[in-house]
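Of the protein chains in this complex, all but one are displayed in their positions.
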Amino acid sequence: GRTLDLGGIFPPLATPFSPMQEVDYGRLEGNVHRYGSIPFRGLVVLGSNGEYPYLAPQERLEVVSCVRRALPRDRLLLAGSGCESTQATIQMTLSMAEAGADVALVVTPCYYRGAMTSAALVQHYTEVADASPIPVVLYSVPANTGMDLPLEAVVTLAQHPNILGIKDSGGDITRIGLMIHKTQQEDFQVLAGSAGFLLASYALGASGGICALANVLGAPLCQLHRLCHEGHWQEARELQHRLIEPNTAVTRRFGIPGLKKVMEWFGYYGGPCRTPLAPLSPPQVEELRGAFSSNGWL
Amino acid sequence: GRTLDLGGIFPPLATPFSPMQEVDYGRLEGNVHRYGSIPFRGLVVLGSNGEYPYLAPQERLEVVSCVRRALPRDRLLLAGSGCESTQATIQMTLSMAEAGADVALVVTPCYYRGAMTSAALVQHYTEVADASPIPVVLYSVPANTGMDLPLEAVVTLAQHPNILGIKDSGGDITRIGLMIHKTQQEDFQVLAGSAGFLLASYALGASGGICALANVLGAPLCQLHRLCHEGHWQEARELQHRLIEPNTAVTRRFGIPGLKKVMEWFGYYGGPCRTPLAPLSPPQVEELRGAFSSNGWL
Amino acid sequence: GRTLDLGGIFPPLATPFSPMQEVDYGRLEGNVHRYGSIPFRGLVVLGSNGEYPYLAPQERLEVVSCVRRALPRDRLLLAGSGCESTQATIQMTLSMAEAGADVALVVTPCYYRGAMTSAALVQHYTEVADASPIPVVLYSVPANTGMDLPLEAVVTLAQHPNILGIKDSGGDITRIGLMIHKTQQEDFQVLAGSAGFLLASYALGASGGICALANVLGAPLCQLHRLCHEGHWQEARELQHRLIEPNTAVTRRFGIPGLKKVMEWFGYYGGPCRTPLAPLSPPQVEELRGAFSSNGWL
Partner (left out) sequence: GRTLDLGGIFPPLATPFSPMQEVDYGRLEGNVHRYGSIPFRGLVVLGSNGEYPYLAPQERLEVVSCVRRALPRDRLLLAGSGCESTQATIQMTLSMAEAGADVALVVTPCYYRGAMTSAALVQHYTEVADASPIPVVLYSVPANTGMDLPLEAVVTLAQHPNILGIKDSGGDITRIGLMIHKTQQEDFQVLAGSAGFLLASYALGASGGICALANVLGAPLCQLHRLCHEGHWQEARELQHRLIEPNTAVTRRFGIPGLKKVMEWFGYYGGPCRTPLAPLSPPQVEELRGAFSSNGWL
């Protein structure tokens, strides 16, 4: 049954690399331990923030295993298992389940976006969800994929017993509201894919959020979840306002190189990205810092 | 001073045309009278829904005069006075003030959108607001203009003593939240430009809404305003959910021809649009009806 | 019959303004006289480069009259008569014909671009062409209007006896080629709307060009026309190569303020634009100059 509760905040972990751009599993474990003190519902590995397109299949599996070992059992582990082809996605999902993932987060295939019709995507996700031993969460992230998972596809897929919900990173709150409205018979859980529209998503009925910003401001985001959950909308609003600029800075504006830089300021390991993602220039670092300091976070 | 309170709902009136596509001032007056029983904060004439680009300057002024005469003094009259050039916008704003408008709603000039930099737009609005005897509300409607009024321009313009607020029809709730946050020292009022993201906008701190849908579902939208204002977010959410599909149907999906068709179902005069806006086909009318009936409004 | 030959180059004239932003008809006449020495097929007034959205209807007509008086009878006068509504477009077309225009250039209405279906546009242009005493040329300029005139609409409209051709400023050469191919039974004339893709358009079978750059480099553009016409493709290519950067500089990059600045360098009257179009900054002027000097034009 669809009983797994996704309500809460999940950081989509950055993947730590050594100076030679090798995955640094020790640093990864260290970050996971540090996140242990924050009341997250769980962690996400190998989402867009995890640089998953830059990891070999074997590396993706080892990241899952590593985090599973470091994570207390009461925390959920969502793992990004999406690949471009259906068969590769199924294979990766099976392997990640074996490696300890609780839920598979499956991004829309996108290279042939002109051919990714609603019907093609429904077929893709249905085959993956049918084959998967663990529940599936849909993942729509148009900033990276250049396409949205169409609403009608979401509504159809919400009826699948092994599809739990969606991470929607597009931020179109009208779409999010309608998605919740059209799936309310299905116990389908909608997760905001970014902290910029988190409060608005809660106001429309979302269950939680998978937010890059939670890598660095996890506690305030969990507080925002709680405030919305308990109906303290005025306080929630004030908190949300202060989170928008920091969020934009570590997503649209400066991306993962920005996020990893801020992680170092907050006591986590950040380190380099794999190329072609490039480190920030000093003026960019200054602007990044200003987005946090001017809102009282640094 | 900036003391005029825009808090509440405004319908952006459709402009009634006779079968020969002449402005039908009698029908317009009739509609205004019918809206008298709904607790709107005021009315908007000659927004995008008013087919303003299809009206001659003299017609635009007569619409303002006509509605001013029909409207009780305690209701605000906002009039769309934007033109492509700064000098034409100033002239139109002066004339509309004389014709009885309380506030000028000024859309971004857009034909040369590649040249409409933040600096050019700040200059444009500053000259208009300096010259205008009535307060100015900015108006950003990317679906029609193909451009956003940049956030940095909004923040700068919010400091102008004769600029009251903005109607934002883009629906990017992250932008709306940040706009409210960055202008909170300025007593700047943000109005949601569409019913699709009205609750979300209130949740972030908006003052009200100018919503096409208010031409036909004015009472429920005023109720949504009240529920949000009084903190009944759960009830508000249920109401908001039922408004999204009808709203999309009379805006993005079927536009003004759709809106005018629905007006007839709700007892208002709708009538034809000026060409090249074309009437709906019978299957489109069926789909339109479904958007209202499936949500309990018909 | 469709016997009017549009083969050749037309400059879409800039509209000169005085320092107070009034139309300067004397300067306009002066520029027309200077263009008399260049073998243009004719002139265009009140295209996008003519700042037509910034002119009042009466000003538009006076510009037509003024240029007609200054222009030898053997040169064609095309006048931009497009408005947003069908009825206003018809009225403007009739008046411009009376004022001496030989051909009406009719831009796609665009404010309600979501509703401008192929059927709506075919209806619009058919009504205009039916009513017009002078031939009509379609005008598609997506950089300004945010939309293309759909190919299927062009193919349908090409059959209208009073529609001569199209000015296509989009620059999609695949579309231009197909347009020529699908209308070759119709004696339909395709004009390149920009000098950037002029040679390519000739290679596919275009008749000529209406090019902003012809306001300043009219002679080389007429030479390019001749070279292509006579089959000197290698020389044509070398010339075309040197025209791309100057063309981009006075269109996409710096727009009409850039074009007017360059006009002064080449002995024409440029002068200010109407606001909100803003003058270039000194570094922009330097970059503009470089686009011409590095290609041997200054």
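Descriptive notes on the structure:
Order of writing sets the labels: A, B and C. Residues in every chain begin at 1.
The criterion applied here is as follows: contacts are C-beta pairs under 8 Å (C-beta built on N, C-alpha and C of every residue); 3 or more make two chains touch, one makes a residue touch a chain.
All of these numbers come straight from a predicted model, not from anything done at the bench.
Although it is not drawn, the missing chain touches A, C when the whole complex is taken into account.
Contact with the chain not shown here comes from a single listed residue; of A:L4, A:A120, A:V285 or A:L298, that residue is A:A120.
Screening C:A120, C:I244 or C:L277 against the full complex identifies C:I244 as the residue touching the chain left out.
Of the listed positions A:L4, A:I38 or A:A88, the one in contact with the omitted chain in the full complex is A:A88.
For chain C, the list of residues touching the undisplayed chain reads 171-174, 177-178, 180-181, 184, 194, 196-197, 199-200, 203-205, 231, 233, 237, 240-242, 244-245, 247-248.
Listed by residue number, the positions of chain A touching the unshown chain are 21, 48, 53-54, 56, 84-88, 109, 111-117, 119-121, 123-124, 127, 143-146, 252, 255-257, 274-278.
We take it that only the chains that are shown with their structure count from here on.
The touch graph of these protein chains is an open line. Look at the contact of chain B with chain C and you find the same residues on each copy: over half of the numbers used there are shared.
Closest to the protein's overall CA centre, chain by chain, comes B.
The distance from the centre of chain B to the centre of chain C, each centre being the mean of the chain's C-alpha atoms, comes to 35 Å.
With centres defined as mean CA coordinates, chain C is found 49 Å away from chain A. The set of chain A residues touching two or more other chains is empty.
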